[in-house]
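There's a structure below that I have some questions on.
All protein chains but one are shown at their positions in the complex.
So that you can tell them apart, the chains are marked A and B in the order they are listed, and the count of residues begins at 1 in each.
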Amino acid sequence: MSESGPSGQASAVLHPGDEQEKPEHSAIPYVVVWIALLFFTVLTYLTGKQHLGQWALPIAMAIACTKSALVALIFMHLKDSSGMPRLVFVTALAFLGLLMFFTVGDVATRFRPATPAGAPFGTERSQPEGLLEHETPE
Amino acid sequence: MRLSEADSHALAGAPAAPSYLEDGTTVMSWINTRDHKRIGVMFLVGVIFFFFVGGVFALLLRFKLLQPGPFFIDAISYNRLFTLHGVVMIFLFLIPSIPAAFGNFVIPLMIGARDVAFPRLNLASFYLYVIGAVIAIWGMVHGGADTGWTFYTPYSSTSPTQVAPILLGAFVLGFSSILTGLNFIVTTHTLRAPGLNWMKLPLFVWGIYATSIIQILATPVLGISLLLVTVERIGGFGLFDPARGGDPVLFQHLFWFYSHPAVYIMVLPAMGVISETVCAFCRKNIFGYRAVAYSSIGIGFVGFFTWGHHLFVAGQSTFVGGAFGLLSMFVGIFTAIKVFNWVGTMYRGAISFKTPFAYICGFLYFLVFGGMTGIALATTSLDIHWHDTYFIVAHFHFIMVGASVMAFLAALHYWFPKMFGRTYPEGWGLVAATLIILGFNATFIPQFLLGNFGMPRRYYQYPEHFQALHVASTAGATLLAFGFLIILIYLAIALKYGERSAPNPWGSKGFEWMTASPPPTHNFDVIPTITQMPHDYRTHEPSGVIRVA
Partner (left out) sequence: MSHDAAGLPEGIVGHHFSSLARQNEAMVLGMWLFLATEILLFAGLFVGYSVYRYQFPLAFAEGSRHLNLTAGTLNTVVLITSSFTVAMAIHFARTDRRIAAAVCLAITILFALAFLGIKAVEYTEHFHEHALPGKFYAFEKVMIPGAAMFYTLYFLMTGLHGLHVIAGMSVLSWILWRTLQGRYSSRYHTGIELGGLYWHLVDLVWIFLYPLLYLI
């Protein structure tokens, strides 16, 4: 929060009485980010097609996080913004992480019979195919 | 007292400015208002109305429980009644009660602002409240829901009653709550008067600020989980249906990720009210300002790490259950800090035992009692015995009715002269407070005992040997209802015929008393500059304010 100096504020907001000449706002970062995003899309597409097994998820998520960081910092101006919007964004993500951590943590460490029928480690009979067959819409 | 009246007048500028109540008296001037004070008053009317609706449901339940067997309402109606009691009391009363009604009214006054940051959004929040309430009432009239306010799947996705409109109503009410919270956060950040830094902020503002953070972060998760149940009901998507590989416990995770922090949405503003009133009625600045302020944020934060204690017996993993049990106990630390500081504030203060102070005492007792039983419940091994019994019911009523409603009543009495410029009869106030505190104990202490003996919650029938305690509980509930009725009557009379109050009848040095009572529409002729802490009673200067040239 402390780094929200006047220089950070000036690009986001304008005071009506402010007579200072602003440096010309440049569009180059947007073009660079756009090209980077397209590059990462191709990259994630190509790595996704390789079926890299256990590495597929971390790689895809790393690329997605990089892409969203670019969008948030440049397109959404978090790079130039004051501390509060950054704090709000990071907090929201942190609480998403919190919800994810405990919920998946619960499922992952659960006493197995408490896991619903149809789970991969359940018995054949507890799987829902039978149900699905006689309930198909046709 | 007279001294501060003169001060207030001096600060409010020319007394000729009409109060917000006189500034336009047509219906349109109310329903189309952007004035935070009028919106606050409209919310107040709404929440009080629904408090009585929910109260009637509760009384019907209690009267049925006089008999162990079937008695004047059938089992389905009983299920509907406890569901609607929960839904109305939580979504239509407790969540908006203190933040939306009193928060709206006093926060801009406390921080020296002319309005909240987004007045139109504020009005939208009120209308969402009305729309949500209308949808929910429509559902109640057309059959109601019988799932309990927790809407647990898979029953809520298959119940033949009208669950969908109730879910939708709660969803819309969630949006109302989000908008209110958003408004308060932005208001606190951008509209503080000159000189009012965070360490001079009134503690009520801190409480509401912490509440708003919870509203922003938790309410959307409730929204999505209610939406998913609706989709499940209408579309049969099977997301929480074990027959299709779904996990009902996932719903409970999502639901309690909101609904546990929601308890702090109800109790943090209440704590804020107590922090204000305890100063005003003890003529003393708060003991340990920073500790009280930071512990509000602390409770808001830790409150997010505890939701799993609702799932101890739902099939949740033992490891996660243990972690949640431990984390739940941390809430006790922050709450204890606050209780300690409130009592520290009273110590050697000049206490004036007015009606709000009676509620402060009630609040402290209920909060400590309810909180201690909460610590016991966070212990997984004990919880297995008490889970889904009347013990739980009594525990959360101690916090949600005991603590929150006491604070609501304290706020109502403390700010009644501020809001309406009238005084209520002090004698009747104390009589009602006594009735309510006694009645509450008589209602819920038997329920602790019932729960411990094994009486499950939400049951229509019970073994005969529980009858004595049930009768005691119903008797207490009746007493409680009389207490609330007395308040309603004398306040309604005071509204019209009450004595005109002095602008600052309590001689309080809270910042909201800087302006006239009732305040003019624009709150301040001149935006004040704050130089002191709120509730600084050491000097005879008006509350921390100097005039701006």
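We take it that contacts are C-beta pairs under 8 Å (C-beta built on N, C-alpha and C of every residue); 3 or more make two chains touch, one makes a residue touch a chain.
The shown structure was predicted, so the numbers you read here are calculated from the model rather than taken from an experiment.
K.L.:
Give the residue, chosen from B:61, B:109, B:168 or B:185, that touches the chain omitted from the document.
P.N.:
Among B:61, B:109, B:168 or B:185, only B:185 touches the chain that is not shown.
K.L.:
Among B:237, B:365 or B:453, single out the residue that touches the unshown chain.
P.N.:
The single option touching the absent chain is B:237.
K.L.:
Would you mind spotting which of B:247, B:276, B:383 or B:512 touches the chain that isn't drawn?
P.N.:
B:247
K.L.:
Which of B:39, B:53, B:117 or B:378 sits in contact with the chain that's absent?
P.N.:
B:117
K.L.:
Go through subunit B and note every residue touching the omitted chain.
P.N.:
Spelled out for subunit B, the touching residues are 113-119, 121, 178, 182-183, 185-186, 189-191, 216-221, 223-225, 228, 231-232, 235-239, 241, 244-247, 250, 253-254, 522.
K.L.:
Would you write out the residues of subunit A that touch the absent chain, in ascending order?
P.N.:
That gives, for subunit A, the contact residues 9, 12-17, 19, 22, 24-25, 27, 30-31, 33-34, 37-38, 41, 44-45, 48-49, 56-57, 60-61, 63-64, 67-68, 71-72, 74-77, 81-82, 84-85, 88-89, 91-93, 95-96, 99-100, 103-104, 107-108, 115-116, 118-120, 122, 127-129, 132, 135-138.
Simple rule for what comes next: only the chains that are shown with their structure count from here on.
K.L.:
Between subunit A and subunit B, what is the separation of their C-alpha centroids in Å?
P.N.:
Distance between chain centres, rounded to whole Å: 34 Å.
K.L.:
Could you pull out which subunit B residues touch subunit A in their complex?
P.N.:
189, 217, 221, 242-250, 253-254, 257, 304-305, 307-308, 311, 315-320, 323-324
K.L.:
What does subunit A use to touch subunit B in their complex?
P.N.:
84, 91-92, 95, 98-99, 102-103, 105-111, 114-119, 128, 131-132
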